[in-house]
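Here it is, the structure, as structure tokens.
Note that this complex is displayed minus one protein chain, with the remaining chains in position.
Order as written gives the chain letters A and B; numbering starts at 1 within each chain.
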Amino acid sequence: MKLRRSMLYVPGNAPAMLRDAHIYSPDSVMFDLEDSVSPREKDAARHLVFQALKHYDYAGVERIVRINGLDTPYGLEDIAAVVCGGVDAVRLPKTDGPEDILAVEQAVAAAERRFGRPTGSVKLIAAIESARGILAVRDIAVASPRLIAIAIGAEDFVTDMHTSRSPDGVELLTARSMLVMAARAAGIMAIDTVFSSVDDEEGFQREVRLAKQLGFDGKSVIHPSQIAMVHAIYAPTTEEVAKARRVIAAAADAEAKGSGVIALDGKMIDKPIVERAMRVLALAGEVDA
Amino acid sequence: MNIEHDASSGTQESGDARVMVRPNAGKGLSLELLGPSTARYGEEIRTVVLATLESLGVSDASVLIEEKGALDATIRARLSAACGRAADGGSMPWETMR
Partner (left out) sequence: MNTNSIGRELPGSVPGYDSIIGFEGPTTRRRADAKLYASLDKALDAVGVRNGMTISFHHHFREGDRVVNMVIEALARRGVRDLVLAPSSLTTIHAPLIERIKGGTIRTIRTSGLRGPLADAISAGLMDEPVLIHSHGGRARAIDAGEITVDIAFLGVPSCDERGNANGSSGASAFGSIGYAMVDARNAKKVVLLTEELVPYPLTPASIRQDQVDAIVKVDSVGDPAGIGKGATRMTRDPRELLIAQTAARAIAAAGIVQDGFSMQTGSGGASLAVVRFLRELMLARGVKASFALGGITSQLVRLLEEGLVGTLLDVQSFDLDAARSIAANPGHREIDASYYANPGRKGCAVDALDVVILSAMEVDLDLNVNVITGSDGIIRGASGGHCDTAAGAGLTVVVEPLLRGRIPTMMDRVTTIITPGESVDLLVTDRGIAVNPLRPELRDTLLRAGLPVRETAELKRLAESYTGVPRPIEFDDRIVALVEYRDGTIIDTIRRPKGLAR
């Protein structure tokens, strides 16, 4: 079960950061060609990310690239470069509807063919950053079998909503909830937005706890110091781990007996409980991520 | 790829390289390498530069690299970007690029 608790943002135009991103043990690294790169440097960043993907060893950490949208002069060439470079997943910004996913999927498939990569090997992540996008999130989440996660981009979203971000995030509540629901309905992951105040550790942890409580699988982070905090908050307690082990043992027991009924402490355990137990053990590092 | 005019890419920050590419029509390739890594990595960097230019199909160019401890991947990236800018756009041959 792949964990995506932490997705470390790395600006695509920072050579040293591209090289070292994985040493902080994030679950994924995300090289950005979009908002953190100025228009004049889009081409240069594309080359840096291409070379990093091709030549640097990331010790198994998942590599994602946030491309520029296909509605910009850069998006198509970004896709060519990163697919050729070997990226694991492409993240599209500003996804407003399923048609955006389909357009990128088409371009990615063409690039896979052009560069000899197995069809479907490049996954997609969609960032939703507008009211339209949130309202269409149900359809977005099922638009492609390559889509592994949907994420919310809070800054652009609140601007679109004519409001601003607040510490308790009430302005994001509905959007976050809808995003998680759509992700669950589609069987994919939900990733929460970045928290930009690197020095506000307390505020960050509050937001991560909120995201976890809402059902998010993880969070985008912009600084290595945030990674350990996210992992700590997502780490199950010893009690949760002990309980999960017992559930898995009961499930294995039932299977060994050829029984379809899993029982634990006199109660029936159904499939969602077993799946939750597996997630707990994965978060505890006891099941391969 | 034909180098049509002067172009550059990259910075002189630590770990980066500033690459300047100029047309050198009919005169082949010339490379000037400056920076702290030259003494110990000059040959390696030269090889990387020639291989990159070859993979881009650039046969005539004058290249100046001012590096500050840039690794090969960074030098390749900066050089490719500079060539792309000097050749006035068009698509990159990603599949042949080294």
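Basically, a residue touches a chain if its C-beta (ideal position, glycine included) is under 8 Å from a C-beta of that chain, and two chains touch if they have at least 3 such contacts.
Computed from a predicted model, the values in this text were never measured in an experiment.
Here is the thing to keep in mind: the chain we left out touches A, B in the whole complex. Across A:Ser38, A:Thr119, A:Thr174 or A:Ser225, the residue that sits in touch with the chain not pictured is A:Ser225. When the whole complex is considered, the residue among A:Arg5, A:Arg19 or A:His47 that touches the unshown chain is A:Arg19. For chain A, the residues in touch with the chain missing from this view are 19-20, 23-24, 56-57, 223-225.
Chain B meets the missing chain through residues 14-15, 36-37, 39-44, 67-72.
The criterion applied here is as follows: only the chains that are shown with their structure count from here on.
Inter-chain spacing, taken between the CA centroids of chain A and chain B, is 35 Å. Looking at the complex, you find that chain A touches chain B at residues 15-16, 19, 43-44, 46-48, 50-52, 54-56, 77, 80-81, 84-85, 114-116. Per the touch definition, chain B reaches chain A in the complex via residues 9-10, 14-16, 70-74, 76-78, 80-81, 84-85, 91-92, 94-95, 97.
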